[in-house]
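As you look at this complex, bear in mind that one protein chain is not there, while each of the others sits in place.
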Amino acid sequence: VNDSKRLEAFSDGVMAIAITLLVLDLHVPPPADAEAHGLAAALAHQWPSYAAYLVSFLVIGIIWINHHAMFSLVRRIDRAVLFSNLALLMVVSLIPFPTELLAEYLTAGAAAHVAAAVYSVTMLGMAVAFTLLWWAISRDDRLLHAHVSIGRAALRRFGFGMVIYAGAVGLSFVNAYATLAVHGALALYYCFDQLNPSATAAETARASVE
Amino acid sequence: VNDSKRLEAFSDGVMAIAITLLVLDLHVPPPADAEAHGLAAALAHQWPSYAAYLVSFLVIGIIWINHHAMFSLVRRIDRAVLFSNLALLMVVSLIPFPTELLAEYLTAGAAAHVAAAVYSVTMLGMAVAFTLLWWAISRDDRLLHAHVSIGRAALRRFGFGMVIYAGAVGLSFVNAYATLAVHGALALYYCFDQLNPSATAAETARASVE
Amino acid sequence: VNDSKRLEAFSDGVMAIAITLLVLDLHVPPPADAEAHGLAAALAHQWPSYAAYLVSFLVIGIIWINHHAMFSLVRRIDRAVLFSNLALLMVVSLIPFPTELLAEYLTAGAAAHVAAAVYSVTMLGMAVAFTLLWWAISRDDRLLHAHVSIGRAALRRFGFGMVIYAGAVGLSFVNAYATLAVHGALALYYCFDQLNPSATAAETARASVE
Partner (left out) sequence: VNDSKRLEAFSDGVMAIAITLLVLDLHVPPPADAEAHGLAAALAHQWPSYAAYLVSFLVIGIIWINHHAMFSLVRRIDRAVLFSNLALLMVVSLIPFPTELLAEYLTAGAAAHVAAAVYSVTMLGMAVAFTLLWWAISRDDRLLHAHVSIGRAALRRFGFGMVIYAGAVGLSFVNAYATLAVHGALALYYCFDQLNPSATAAETARASVE
């Protein structure tokens, strides 16, 4: 009854859709542009769209992989988990909007700072929601599989992530390009971090099982 | 053969997509607006879109959580359940349309009343469909897990919900802002209500199992 | 390895998305229209969109229910089933296009006949694909659960459906409104037909199991 199967299925659905809807942010250049400069140039001119697409795709992909790792530790869920998961899904399903905003305004001078800040605040919200979900799961040992114990290190790690994302919000007002690059680097960092099993929270917990 | 696995998977799919498509109702402000007033002001000016997004996201999220709780009581389904579930999914998948309508016209004077009424009628339709589904499930004990018995309280509660939503339809013609606020408050109420296990229909039923 | 679980999951996904994407065919009336005639009148003026939405939603819903009933008989699948299922999914995922076409041109005189014909041809294609899938499943007893035998009646029924849809293609050139009404009536007919267990193919087959 209270197992996490359907919650995982619903979350997989929302994350799969959000990650796939990102493609709607890529627009085919209008014929007038293609005629004036050539289609190749018109496509190249859209590079902020591709950069934003790539970063957001990586971000949602990493969230999914972490979500997957986290719930592999979970034996049953309660309503606090249900609602903090819903909060995470709300942020994830929002991501296509700041992605399109940043793609549109990245090269637009002053507006670029606003767009980068909105993007960074969304990522900060995602980190907060993820930490909340992690706390909801780890606060009660009965929600976890037997013999899994999660150290304080995990929550500290997530707290660290929030500090970085808060820094990215500040950086937005200095340089929008650098902000997007930082988000891309963070996503790649989390990728490689995941590849190093002993370093991640979920793996720390799992390690204590084996 | 008649178990509810695939019905739940299909319903999860439709609800996950409807909740994620809401983001398509958020539009990046056109460059002309951003230049005239600044991007921050142009984004702030779209607050009805964010408010409508938030309320509709909560509504679909709550529906999913209730659907999840309801089907945790179900042992097998019949065609009446199949078709009343399809009716619920039709209303749920419609929600992005009245959401965009309300976001577009919330600040538009007379048209706001019409938009709020369409939004409220959709929510009323959702409450009716949910009650119908609940009735289809609870009308036949063989559809439920052994030892689950659902009191009349549950159906009374749903009937009460319909009265509130009918009231929201009326309120639409008085004040569109208040109507949106009421829908948001109702969604939050159902959230907290769910957090209080003994109060909800599904939990009432479950309580009688344990 | 060859069971139908993942095929059903993928099909559920495609059908859930196609049925939910229909809502993107409903457009919020532009402010100019709302100011000229009032929002209520502008919305009412879009009635072909709602009618087409309703009919297409019912059609995809019925296809899902029939798909569900059909695969409840299936024990294992082979490549012929895989590919005929893919053909069915192609037609289903196309449905939002003729739906929007019919909604746009239903009241447009001569163009309405073309739009209705495209809609009807899509439905005919759906009936053909469904029959093909049914044939692929029923052609080899090893694909079905033990003791299930499917009579010739089932294939005859599907053949009958194709004749009706072919008739709807012809009707398109006479009256587009009547064509949409026929498609709605057919969907309702299949609903009620499904509610009468002994009449349907899947149930015929299932009846022979029990």
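In order of appearance the chains are A, B and C, and numbering begins at 1 in each one.
One rule holds for everything that comes next: a residue touches a chain if its C-beta (ideal position, glycine included) is under 8 Å from a C-beta of that chain, and two chains touch if they have at least 3 such contacts.
As the structure is a computational prediction, the values presented were derived from the model and not from experiment.
Although one chain is not drawn, the whole complex shows that of A:Gly38, A:Gly109 or A:Gly170 it is A:Gly38 that touches it.
Contact with the chain not shown here comes from a single listed residue; of A:Val28, A:Val163 or A:Ala185, that residue is A:Val28. Interface note for the absent chain: among C:Leu54, C:Val114, C:Leu132 or C:Ala178, the touching residue is C:Val114.
Panel shows chain C; residues 1-2, 6-7, 9-10, 13-14, 16-18, 21, 24, 79-80, 82-83, 86, 89-90, 93-94, 96-97, 100-101, 104-105, 108, 110-111, 114-115, 118 of it touch the chain omitted from the view.
Within chain A, the residues in touch with the undisplayed chain are 8-9, 12-13, 15-17, 19-24, 26, 28, 31, 34-35, 38-40, 43, 57, 61, 64-65, 68, 72, 191, 194-195, 197, 206.
The rule we apply is simple: only the chains that are shown with their structure count from here on.
Although chain A and chain B share one sequence, what matters here is the overlap of their interface residues, and that overlap falls short of half of the numbers used. Overlaying the C-alpha trace of chain B on that of chain C calls for a turn of 90°, given as a multiple of 5. Note: centroid distance chain A to chain B, computed from Cα atoms, is 26 Å. In chain C, the residues that touch at least two other chains are 17.
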